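Missing here: one protein chain of the complex. Every other protein chain is in place.
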């Protein structure tokens, strides 16, 4: 009885978190047909400020970090990205009514990383007072890029077997790496890391990027909520297996990463908060740069399927459930 | 002599308020042909943040409010909206050179509410230190929607008598309610109210929405000043009765609402600041969602007339005169 | 040995300034082909807030300033603008492969003023703790407008000699003055000055414009860095003399202005910080309103030449070298 | 293979966009493209970069290519007669050539 | 009733927009529509999403439909000869069909 009550309490408290409130609020107003939208140029600005904040704080911390500590988590991040894509291919291609191209694009998107979900996780840890290595943000590309590359390469190999599509222009691995790093999200994050590492941005960080973080993230959550609802209509038109995959993927992927993080904790003293962030990198699915990269890399894949699964279901599940879940798990385990 | 001096002092002090300063500054630079504009996506973002701030603060207060206290002011708000439209129809249709459709669209716009003028009034009360119920913002839709509906319904009835226009598609009452609530301004306000009521947004409110309020409102005032001047050119092309109506309407409508507010003060202890805010809801005329709703609902009405009257004259009069006037009145009366 | 070490120290410290860091960061990511961009509507908003901040602080200070103190620097500002254009014409038209129209447009752009570079200089002085008259921002139009007018008038006179172009519509001096003052940058600055002078904007200044300054300037620097790199490709297609001119011009123009400023210091007690700001007005080249004014005024001039020289080389040199250089010079001289 | 088709261009205020799209979809068009802009006509001015306050009054152009010329003319005609009798807007038709006829 | 008319399309830099509108209005056009974009031609590149700093260099397209074909050609010709001799821009004419002829 007590346990039930405490779980209920936890849910209520969770729903009262402004982050989740704005996300659900966005879904609600979209469901009610509201014409409220955050203009796309404002959206890009918000993404920029959030990622610059995450990057700067990471970079300022790496200055004093032991670089060797980064190594193991970075290797694990690559492994996790690869495992998610292979697992996704294994599962999705086996399901009825799912084209290989769509399966791989979806798996790739879930292997890649959502910067805004990651920012929400950082804020959550700040709020519950769990410490973490700010440089975990530097792991982002290590998981994101291999996942995207692998998905595109596997799709191309699948296509090669199909003679009618053999003359398609192939996208090289180098191209995908370059394209990912040049995307606006990764560029902003990496630039922030570099500026945080090499310059002394404390004054501008304390006067602008840090104070704006919470407010802009609330608007970002609203946008993601609106978007989640909008895409749901498209998702409904494709096989319902995507929805089931999207519900389970954040939990399963987060657990896999939690396991790797646990090892890193034992071996190099990776902090519990760091383990949670690594789990959220894995649990999240890309919402900004992943989709166009996959669109260009696997043009035959149906965006309604892969974006729908990720934006409409994967991301809300990740924010509403995976973030508090893995935080609680870390409290329980460590 | 002393009285004259003190009135003069009041005017000077009023003109030095940044709110009014930015409004007049906007009119000035537009009059001088400046190409300075605030981009429309930024404008939408500013509107969003202002309304979210107003909504959140209202919602957080409703938590502790006695819901019964809201009832009477809400009923009064509906009544005021209806009275303004009927009064406007009575007066405007009697004047020479004014088409019924234009008369009703103008009356509807003045019955509806300007969120940004309302925000300016809240800031004014904060500055003079007069307390008010933050939930007055929740009265917005109670005045806005009935006014718009009534204007459109009356215009439709007028059209029915005109046989050439009988086959026009009719806009239903339900459509107008839905359309109003789905508009970006009301959506943001109501979303803020709900989030303020149901979640604990204090952290994001204190770190972002509250600190940004004054600055973004100053930019909003600048935009409204520019817009006021731009529309003046169009207003000049229509009957000058619109200008006279627009000068008097904010004062007359504000006085009507002040009377209702006085009653609410006597009956339920509605605060003096609340009475001022109710008066400004009435005195203001809609600038964001009203115009397109009326455009769709009364397509034969000339936007140069109704928007010109409201944006060019009604709003500046309301901010420059009605806000300080009704504040002084409240100080004198209560 | 000690001197070398201290110069080296100075460079390292300079590179760690966030202002310069963001500028170089922008060039870096553009060089790497990043798709990160700050949307143009956001850019316009940033420019507005920066200039409003500079204007407001200037205006609030003029209230207590002795107006006679402004006179000499204002006259000097006009002289400096004129000298820069004449010097530019003298030098550039003598170089091989440079058309007179291109030479004059380039000289005009370097005679005109960059508001964002000026803002960066103010922040630099704040950071090193050197005091200055905030009203120096009011000198901006005194240097900017005469330089643009002179360049356009000289280009027109050169064209008159060319019979094939005689029937071209002439742009009058009055038109250029009006067009400059109506530009978005000067409008915002002058509006800020007027509002700072005539109203009491302290509350909104302290709660918004001042706190946002450092952060928005960092983003402005990023944009300028990206832009600098983008334009470099175009600059390469024109005579390399432009590049050499653009490297030297900020230093030479700054020195000329420093000399005038020194005289003003002796005569009216113009502060050392004021002298630095006057030097940066001269050293900078216009990036927002100058280019379109010159485009309309000298349509036959090739924008790749004049904008390339200014944006790609002049501005970075001015921020990276001229600002610290003239600050050090002021410390040494005064 | 090249086919001739009709391009129907509809210029109106954004506030009427949803309604027109609905009419087009009911009439069976297979696709359309929308652009935002500004303009000036007999009703009132629609500046493209000022007047941010009233977004719904911006101008939009809706273009749809149809292989069936008769249907295109019918749609254009009925829009002009029923929809644009009292609302601002302009409808025009022009000849284009397309490939993959089944798409239009 | 369907009428044939001429569509004049003018592509140029935004900085020249005001002047061209003034010329068109003087020539008696009854309406026009403006779109913003980007482009590339012989003068220099005009990217559609980079280079936010110099808004005036963006590309705009001004479209005006006229029922009087001779007037349309005259306007187009004089723009090309007088206005665009030294300025970037492209003018083209095409045939369209409109209804409500009095509007054009």
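Before moving on, here are some points about what is shown:
All chains are identified by letter, namely A, B, C, D and E, in their written order; residue positions are counted from 1 within each chain.
Criterion: a residue touches a chain if its C-beta (ideal position, glycine included) is under 8 Å from a C-beta of that chain, and two chains touch if they have at least 3 such contacts.
Just so you know, these numbers come straight off a predicted model, no measurement behind them.
The chain that is not displayed touches the following shown chains in the complete assembly: A, D, E. By the touch definition given at the top, subunit E reaches the unshown chain through residues 9, 11, 35-42, 48, 59, 61, 73, 76-77, 80-81, 84, 90-95. If you put the missing chain back, the residues of subunit A touching it would be 37-40, 42-44, 165, 168, 223-224, 226-227, 230, 234, 287-288, 291-292, 295-296, 299-300, 302-304, 307, 311. Although one chain is hidden here, its contacts on subunit D can still be listed: residues 2, 5, 7, 21, 30-36, 60, 65, 94-100, 103.
The working rule: only the chains that are shown with their structure count from here on.
Identification of common neighbours of subunit D and subunit E yields an empty set. Touching of two or more other chains is recorded for residues 37-42, 44, 211-212 of subunit C. In subunit D, no residue reaches two or more other chains under the touch definition. Counting only pairs that meet the touch rule, the chains in contact are A-B, A-C, B-C, B-D, C-E, D-E.
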